[in-house]
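Structure first, then comments.
Here the complex is missing a single protein chain, while all its other protein chains stay put.
Coming up: chain A.
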Amino acid sequence: MEWSIFQQYGPMLLRGFAITIFCWLLGTILGMVLGLLIALAQRYGVKPVRWLLQTYIEIIRGTPFLVQLFVLYYGGPLIGLRLDALPAGLLGLTIYGSPYFAEIFRSAFRAVPHGQIEAARAIGMAEPSIIRRILLPLGLVSALPALVNFSIILTKETVILSIITVPELMYQVQRMSTETFRYLEANLVLALFFWGLVELISRAGRRLETRITKHLIERT
């Protein structure tokens, strides 16, 4: 093992890691928002809309992220969608994650007891209020573990952005490897970074879960 090369490549790797986190965070948030909108549209939309969204979900879930990214980045310009690597990567992540998030929200909404929705209707609450005050808060609680889980999976999907030259961690690790032939060291660093990130997310997720379910769990 030869660790001295990190004096030279360290800053570059750190910058790469920062971009990885940036892509993951933004892609996850945007993917969640898009997924939430899809789930709501599926719950309240008319039949053609629901059918269209189900098709979207199946297409995106049925194809590898790598292929989606290629189509977006290299195929996009053919239909006038010319994006730089970073925005293309972010858009790709958002689209890739959205159907999974949509399914998580959809089943979480279904887990909200219907009687609690009816209780709101019975006192004359309007549907938007019901969504905002009852469906969303309760749905989010039951969705949280699955949301955290899929966000963790997404951290590792970011490495694929390297193939469209987004300068994230994987991209930098590959560059370092080819320049120094230190494949082992470079990939160990990659693994270490991801392990740390995943650990952080899952801890944050568990804390959040304890916090928001505090009042919902019956004292025994």
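Remarks
As a convention for this text, a contact is a pair of C-beta atoms (placed from the backbone, for glycine too) under 8 Å apart; a residue touches a chain by one contact, two chains touch by 3 or more; residues count from 1.
The rule is short, and it goes like this: contacts and distances are computed from a predicted model.
Between the listed names "Putative membrane protein insertion efficiency factor", "Amino acid ABC transporter ATP-binding protein", "histidine kinase" or "Chemotaxis protein CheA", the UniProt record for the complex's undisplayed chain reads "Amino acid ABC transporter ATP-binding protein". Checked against the hidden chain, the listed residues A:P11, A:P64, A:P77 or A:P137 yield one contact partner: A:P137.
Contacts to the hidden chain, counted on chain A, fall at residues 113, 115-116, 118-127, 129, 133-134, 137-138, 141, 215-219.
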